[in-house]
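Of the protein chains in this complex, one is absent; all others appear in place.
And then chain A:
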Amino acid sequence: MRFFKKNSAQNLHIEHQHEQLHVLSFDLKQNMQVLQNVYDNCMDVVFHSFQIGGTTNAALIYIDGFVNIEELDSVVLPSLMKHPFSNISIDIDRLLEQTLTVSKTKKIQTIAECIEHISSGSAVLLIDSQNKAFALGISKWEKRSIEEPTGESTIRGPREGFTESLGTNLSLLRRKIKSPQLKMKTMKIGTYTQTEVAISYIEEIASPTLLEEVEARLHRINIDGILETSYIEELIEDNPYSPFPQVLNTERPDVVAANLLEGRVAILQDGTPFVIIVPVSFYSLLQSSEDYYHRSLIGTAIRWLRYLFLFISLLLPSLYVAILTFHQEMVPTSLLFTMSASRELIPFPALVEALMMEIVFEALREAGVRLPKQAGAAVSIVGALVIGQAAVQAGIVSAPMIMVVALTGIASFTIPRYAAGIALRMLRFPMIFLAGSLGLLGIMLGILLILTHMATLRSFGVPYLSPIAPMQGREMKDVLIRVPLWKRNTRPRLTGTKNITRQSPEQKPNPLDGDDKMEKGGGA
């Protein structure tokens, strides 16, 4: 495996050097020949020969469906073909300044550059007896329009989501943060896919060491192709074996903007609407953008509800199994009677019952995600029967178990980040085993192991459980409560130390401070 990797890397290097050597020659035919050899068997590449001003041979090379053909035919070609050039040797700079009606042009000099520009959607203009070429940036391809992100819907808040086009995404971000302090650096990752990846940050807020680290980790990636930001995520995260996500992924521009304003760094990739944000702590995975759009009291209440359901989603089935198997004395007597009555005819121990139902629930969830929309209704009906009255009547599971599973299922979906929710859902299974074998002691051991693991995690130098462990009293304002905006005067200390002040203090709205126009106006 190792040998393979080294070998291919070497090959690439040689290939790259080889291409660099090919500076464009003065002979148009030779240039065309080289490019035609490169694009051998690529039927989507168009080589269009024509004459500038009826005298000078020239050629346009582009990929069909990647450039704006209408613009090429109606604007670029006529302006070149009808241009009255008298002599053969064209002043190339004059051509650029006076004739080409394309604003995004670039002069290029090597074959490698030609290939790069053709591949990224430019039309390359080669001219006879010139060792330079033009890349005309008239790319245009089919893309999805901006839609509401389905994975992170909110009741209040912007309804736009990122799309698969990097250019659109960057413009969406720029529309949120208009300051020139918003920087975007691009790079290419993937030997074959040549995917454009952008690192976005706010110069005055993001710490330079974080930025260096992100760039270093991205530069270390040497892979044949990346198709989704999850590829990048897996290649740059701190602990690759952890079930917990160590980056935040989102398709909402407002979430990215909010995180950039707190000094984090966003990584965008062409071809996917998902943007990853680093560094991240576990608590930020439990926050939804909507917490900030609601009133602060409501936001706080929702946050606590989420913490409660976080524990339920991880622990409820295992608690049920443990109490039913080992600690019956903890259940109120009357409830114990009904529970034992419902379990009387069930042939399985609680552990098996719980595992069975949880696995069925996970299967239904997975099927619900994968199935085509037309079949979705069928699955939900069958699912309701499987996890429902029919299962109880068939004598396979007990009624309280159904409730536990259903509640756990709902609880796991209250976690706003899917990646965090699924990590806890998967950890539920070892917890059920521990509960079935060791009772409450097993649950405690399991919780301690999970907490220890989470305490060891770091995301780009930020402890995963911060700001609770290590404790930072002031940062509790965004964990235990959601402080009112007029009190959120500082940025989080772990990422925003470079520029800690967020806003001017003392902004608490107080109508008595100002003139009492409002009151008078109301009276009149």
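To be clear about the criterion, a residue touches a chain if its C-beta (ideal position, glycine included) is under 8 Å from a C-beta of that chain, and two chains touch if they have at least 3 such contacts; residues count from 1.
Basically, contacts and distances are computed from a predicted model.
Visitor: For the chain omitted from this view, which of "Stage III sporulation protein AC", "Aminopyrimidine aminohydrolase", "Spore germination protein (Amino acid permease)" or "Penicillin-binding protein 2" is its UniProt protein name?
Guide: The missing chain's protein name, per its UniProt entry, is "Spore germination protein (Amino acid permease)".
Visitor: Which is it among A:445, A:485 or A:500 that touches the chain not included here?
Guide: Of these options, the touching residue for the absent chain is A:445.
Visitor: Looking at A:403, A:471 or A:500, which residue reaches the missing chain?
Guide: The one listed residue touching the chain not shown is A:471.
Visitor: Against the chain that's been left off, what residues of chain A make contact? List them.
Guide: Here the touching residues of chain A are 326-327, 438-441, 445, 448-449, 451-453, 455-456, 463, 465, 468-471.
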